[in-house]
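Omission of a single protein chain aside, the complex is shown with its protein chains in their original locations.
For subunit A:
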Amino acid sequence: MSSTQMLKGILDGCLLALIAEEEVYGYELATKLAAHGFADVSEGTIYPLLMRMQKLGWIEATQRVSPSGPKRKYYTVTPDGREELAAFTTRWQQLAASVQHILKEDS
């Protein structure tokens, strides 16, 4: 299985965590994701996810003039999004621990 497929369910949570750090716009978010080691995720992947998270009410977008000129959409996490992030963190930690456990048993 490629890492892209493994990532599918996890990317939402990662984006949520990055947006929770500070408000970001699309390109900035893609750059941050790549800097954290997700370089082979194509940058555009984040937009359908951002749209879905907006629909779910986890994040909010505000249009603002950016320092470099054009109007940009900046994303912030809503209270619902923070709850989801906390739930994701717990789920991830349990999952990571279980996977780790199995891998250790095997080796």
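Operating definition for what follows: contacts are C-beta pairs under 8 Å (C-beta built on N, C-alpha and C of every residue); 3 or more make two chains touch, one makes a residue touch a chain; residues count from 1.
Keep this in mind: contacts and distances are computed from a predicted model.
With the options "HAAS transmembrane region domain-containing protein", "Spermidine/putrescine ABC transporter substrate-binding protein", "Polysulfide reductase" or "sulfate adenylyltransferase" in hand, the undepicted chain maps to the protein name "HAAS transmembrane region domain-containing protein" (source: UniProt).
Those residues of subunit A that touch the chain absent from the view are 25-27, 30, 42-45, 47-48, 51-52, 55, 69-73.
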